[in-house]
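Only one protein chain is missing; all other protein chains are in place.
All chains are identified by letter, namely A, B, C, D, E, F and G, in their written order; residue positions are counted from 1 within each chain.
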Amino acid sequence: MPKIEIEAEYCKSCLYCVEACPKKVIGTTSAVNSKGYQYAVAINPDACVGCAICATVCPDAAIEVYK
Amino acid sequence: MPKIEIEAEYCKSCLYCVEACPKKVIGTTSAVNSKGYQYAVAINPDACVGCAICATVCPDAAIEVYK
Amino acid sequence: MEKVFMKGNEAIAEAAIRAGCRFFAGYPITPQNEIPEYMSRRMPQPDVRGVYLQGESETASAAMLYGAGATGIRAMTSSSSCGIALMSEAIAWMAGACLPVVICNMVRGGPGIGSIQPAQQDYFMATKASGNGGFRMLVFAPSTIQEAVDMMYRAFDLAQKYMNPVYILSDGFTGAMMEPVVLPEMRSDEFLAAERKKNEAWAATGRKGAARSHQIGAGQRPGFPRAPLEQKNKADWEMYESWKVNEVEYENYKTEDAELIITSYGVSARIARSAVDMLRKEGYKVGMIRPIKVHPFPEIAYEQLDYNKLRGILSVEMSIPPLFYYDVEAVVRKRTPIATCLRSGGEIIERSAIIEAAKKLYGDK
Amino acid sequence: MEKVFMKGNEAIAEAAIRAGCRFFAGYPITPQNEIPEYMSRRMPQPDVRGVYLQGESETASAAMLYGAGATGIRAMTSSSSCGIALMSEAIAWMAGACLPVVICNMVRGGPGIGSIQPAQQDYFMATKASGNGGFRMLVFAPSTIQEAVDMMYRAFDLAQKYMNPVYILSDGFTGAMMEPVVLPEMRSDEFLAAERKKNEAWAATGRKGAARSHQIGAGQRPGFPRAPLEQKNKADWEMYESWKVNEVEYENYKTEDAELIITSYGVSARIARSAVDMLRKEGYKVGMIRPIKVHPFPEIAYEQLDYNKLRGILSVEMSIPPLFYYDVEAVVRKRTPIATCLRSGGEIIERSAIIEAAKKLYGDK
Amino acid sequence: MEKIYSRPIGLKKNINGYCPGCLHSAAGKLIMSVLEEFDLLERCTQVDGVGCSANNHTSMDVDSIGSPHGRPCAVASAVKRISPETIVYTYQGDGDLASIGLAETMMAANRGDNITVFFINNANYGMTGGQMAPTTLMDMKTSTTPYGRHAQEHGYPMHMCEVLNALTAPSYIARVTCIDAANMRKARAAVKEAFQHQLDGKGFSFVEFVSNCPTNWGLSPIESLKFIKEKMLPEYPLGEFRNR
Amino acid sequence: MEKIYSRPIGLKKNINGYCPGCLHSAAGKLIMSVLEEFDLLERCTQVDGVGCSANNHTSMDVDSIGSPHGRPCAVASAVKRISPETIVYTYQGDGDLASIGLAETMMAANRGDNITVFFINNANYGMTGGQMAPTTLMDMKTSTTPYGRHAQEHGYPMHMCEVLNALTAPSYIARVTCIDAANMRKARAAVKEAFQHQLDGKGFSFVEFVSNCPTNWGLSPIESLKFIKEKMLPEYPLGEFRNR
Amino acid sequence: MENSILIGGFGGQGVMIFGQLLCYTAAETTDKYVTYFPSYSMEKRGGTANCYVTISDEPIGAPKAEMTDYVVALNSLAMNKFVNNVYSGGTMFINSSVCTEKPDRADITFVEVPASDVAREIGDSRVTNLCMIGAFIAYTDMLPPEKVLATAFKKLGAKHPEFNALNEAAFKKGMEIGRAAKAKKA
Partner (left out) sequence: MENSILIGGFGGQGVMIFGQLLCYTAAETTDKYVTYFPSYSMEKRGGTANCYVTISDEPIGAPKAEMTDYVVALNSLAMNKFVNNVYSGGTMFINSSVCTEKPDRADITFVEVPASDVAREIGDSRVTNLCMIGAFIAYTDMLPPEKVLATAFKKLGAKHPEFNALNEAAFKKGMEIGRAAKAKKA
């Protein structure tokens, strides 16, 4: 099953991945990282198809994708 | 009768007028001006037709033309 | 006059406008961005009707200032440290062409790009060599925003009086902080028009029937016929010498009975002053000499000291290596020990460090 | 070694190449054009195989030099006065980034464009503020072509030793004149390769398996991890202080029994020396102190004088206002009168004027 | 399970200094990714401009030279001529490359120096707080065009690709953007092509990134992408301008 | 008898400092002649570049500002904005305008500042002794290209009209030469047109003179004209590039 | 009397506005000397930002005090960085919503204000700082609360009047918290 890993410490909460994911896999919670950013998480991981769009658009290279 | 006046002190002896004059009116003599230039003179003034080509090409505006 | 709570950079810009500045050219650089930004807003307003022009670089901005100076309008630029360094050639041209412009350096850490935090590492660049050729300028060193504002206002008149650029040596601290300030009155349009009119005797904005065409250029005195460069150099030198008599400006603070002198300028002096107060409270007989203009250097202030009574001088500045210190050393001539208290590279000098250094130099009370 | 009759500028260029200079960037400016022109011919030759790059300006040339410095190659630029002023920012960057480069200023009249004729009006710009941030350099001031050649040769080693730019403060006179000169030997390719190899410990030419990637930038010491700017400023200061011990260089000429000291540097000192000789012939006990490096300033030379014996010091330079004079004044500390003999703006100082001024200061024989 | 998208190894294991959503990060990611693919991470030198780009040296693990503002092309030209085996590229903002450094940029291009130039066009001076840049759009308000950019006073946006295209020497000129996955892929291809030109010794290669500055534009990251699409791209058309 | 060709009254009654046959003099003569025709001699300010052009202020009797090398356009922009009633023009060589001052030239053009720029392209740095300029022809030997200008090392000649034509704001761009009477007349027309643009407030106008430097080219004046015709003009085609 | 305050947090958390509201109020409604000094890191956002405020009866020598009477920390980074900048006997205000581990200093008072939580409840994270100010003013009585609020309306509400209500709510809630803390201490 495809999956993504988001490194919370690299995420700045731009939400590009949230917007880009065709499967609405990604969202945010109230959790913040050490820099105070409400980082992105796979809130709907099972829907992931491994298209890597999220990782492609993530400017901060916080997302890695497995398939 | 058309005529040209060459102000010897302005002339630097580039000879553009000599070359340009269709009537071969202009040439040089052994005389030099205060800067040491062998200035142009109307050696053949009667041939002048007042076309002002010499004055037009003279970069140093040393030639004035009367008609 | 009403007090307003203002950022140093904006207060400086407004003071310049009130002094009659009607042209500003500059290029962004921290920590002085609020000066051009303020100018860009303010210049087009109906009570100003001046020109704001963003240069494509400091080199271009300084050239624009040079051009503006050549029109006889009141004009200024501002930048910071490495940006001012880039203006060196043009500043030398302006001094060479005797143009009455104002240059404001909100100093940051160096060398080179250094840091965007405040420092005082451009003291020599301002007072000794802002470009090639050995020219000098009057150099104001404000200690508070109020003083900066008052100096800006006077700077334009002095530039005009001496036909020489005037330099404001301030720093990112004074530019970035906020403080209540009383702004000077706005120069009237009539006054400015009259001043501009006077400058038409030499300004290069079209000959307009003048007896001779006007030529502006480095090495030439505006309005005078072309003369050998050395003659101009000599006239400049005479002017600089006259400044030593007429333009020296400094402050003695609690120096009368002082056994220890703290000497400092600009923002450091502000902090040092409060150190003096605290030391006084503790019973130390400490005073401060503060050059208000750092060029001409107020030699007389140090000459008036009673060296028999002194335990030493503490020279305080935000520069490592020290720079101001060497001017102090030159005038003190080993008559008393001089110690330094220094920070650099964007670090702000601490009052506690000054107090400590002063006590050490003071010895037993 | 064979003597060759050469123009100063060309001799300087050749000496640089023999010292190992393998990169030159510059922009035309009189009176130093023969340096870049010579370099453009010489660099491509098979015994050199260096890079000549004509910058689109002095700003660009200095940036190219900065880039070259970052590769660890031996590199230099040259220019004159206003051209050097334009390099101020980049020079500050090079000092900030600790790059071992050589900068040569063939001074002409100033300020600004001034004149194309020789002068010494950049003394402060060279010794006190070649850019922002209070950095300093070793500053050589050659008096003859031979000395210029020898200094150029040493300059590259010192730049490398201290990891700091070295400055040659020469002038258009020395550059334009011709004189027989003995050129130093050509550094071997092996030596240069070995030196370059050493610099790979910090040079930024691709990581090549190094433990850390290399970063060059103002405020950073190459090869060291990023540290606060103040720490770098302090290290620089320490280095400058060490120069006062290890790098002071001056000449005493007939000073032993002298009752009058002429002090001068560079081309003026050359002329002053012959004035000393002529004065000696007339029975005046005159000697000369000549700083060979003008930074660090050789305070010790003036400290060793017997002020009881002295009638005065005559400070000679081709700058109005005087500049070198103030350094002399600071170390002499009013222990004897100081007079000046000055020319400026491209005028060459006359031996007769020096002699006359010396006699006046000397008083009765 | 196979990793199909990884963080480029050239990026340090830290968060960089760019603002959230700033596409500076995206450009940097692509460059690191291509250098990794070409196995050039150990063979390259990055020449940073002054601007937000200065953040690169805290996040990229390659040799780098921070340059005087506007001078990266001059610095890079010198480095490349001295060390032709090094892959030398500059990374510059629009203030740096197209304003103060315009002469240096164009002259390196005109000399055909064998370097690669990455140009981040975000229509303002980001690091210093959003002043007008040569690339600022018409009517756009910035901190030094408080009443908007107007033709009469400020002239028109500067099109660097088009201007460079008026020179003879450059071998590759392209304009890309990173606003979505498709464009990211195209942008990466352009970065690759540019480096390939340098590897092939063809001379000056240039990639302009139409970018954003959410912070100084006063927009959220997502809004800033929309702004690029709707306002920036019509002014700055994407594409390959030259490929020799 | 009527005087049908006179020396322009803007020229002082002295010999200027240009070399014999140098077409700098010709350009200056035309400018003075047009200013006279438009009755602008008392209303104009000439901003001189550093270079042989510095000779202008000894020979032209108009207000003038000698500018830091390369910065005339920046100086002129400031003067014009402060004093819009003044006709402001710059006079610059190729080293000045196209090398050290390239950014200033292009940015004034890009701002559309209402000034006129005269550009004397003589393919080298005349005043300093004939070093390579951006405009130096291929294979041409100069004092800093002793082995000739080669593409690999020095890139290609810079075409300023074409480069400026890549910008939006300029209103008039033309290239002329003064090698013969016919061209002199065309050149004069271009100078006139350029000033007319300024008088009409249209913005940046630019006239490039393809010129000579007999001294540093090592040619007699007459030979230098031949060189222009045979070598310079094929590289620098004459004509109007823009006229809005 | 001289009061020195150091306010720290992330860029974007309203640190500078906190300081400026105090200063404007003091400068425009009292005769006191007032200075404000901001200090940024290189980054525009995400970096730390802090500012120094001094309100005094005497001219102010050092606008960036090394040691201050009060520190306000909007995040834990600032809390840990500046905890030793408080004079012994001084007070540190912490945004307890995000500052979880209180530092170990017995000689100062900690006032815990769950400002981020308050802001979230009110519905806009941007009012966190107003809540902190409310608490600070109520606890210290340094300036009249209504004057501070009026300044907030004037400076922040001018462009965005829609914020006035939110700001007021946050400020009032903060005051409650500050008052309670003060009562507890007394």
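List of remarks:
We take it that contacts are C-beta pairs under 8 Å (C-beta built on N, C-alpha and C of every residue); 3 or more make two chains touch, one makes a residue touch a chain.
Just so it is clear, the structure is predicted and the values come from calculations on it, not from any experiment.
Set against the missing chain, the residues D:A176, D:A204, D:M239 or D:I292 yield one that touches it, D:A176.
One of D:R273, D:R290 or D:R311 touches the chain omitted from the figure, and that residue is D:R273. Not every partner is drawn; the one left out touches subunit B at residues 12, 32, 34-37. Counting the whole complex, the residues of subunit D in touch with the unshown chain are 3, 5, 116-117, 173, 176-180, 270-275, 277, 348, 350-352.
Note that only the chains that are shown with their structure count from here on.
More C-beta pairs in contact connect the chains of C-F than those of the other pair, out of D-F and C-F.
Chain centres here are Cα averages; for subunit B and subunit F they lie 26 Å apart.
Centroids of subunit A and subunit B (each the mean of its C-alpha atoms) stand 84 Å apart. Mean C-alpha positions place subunit D and subunit G at a centre distance of 55 Å.
In subunit D, the residues that reach two or more other chains under the touch definition are 56-57, 59, 82, 89, 93, 97, 112-113, 217-218. Among the residues of subunit E, those in touch with two or more other chains are 15, 18-20, 66, 68, 99-100, 102-103, 107, 127, 129, 134, 154.
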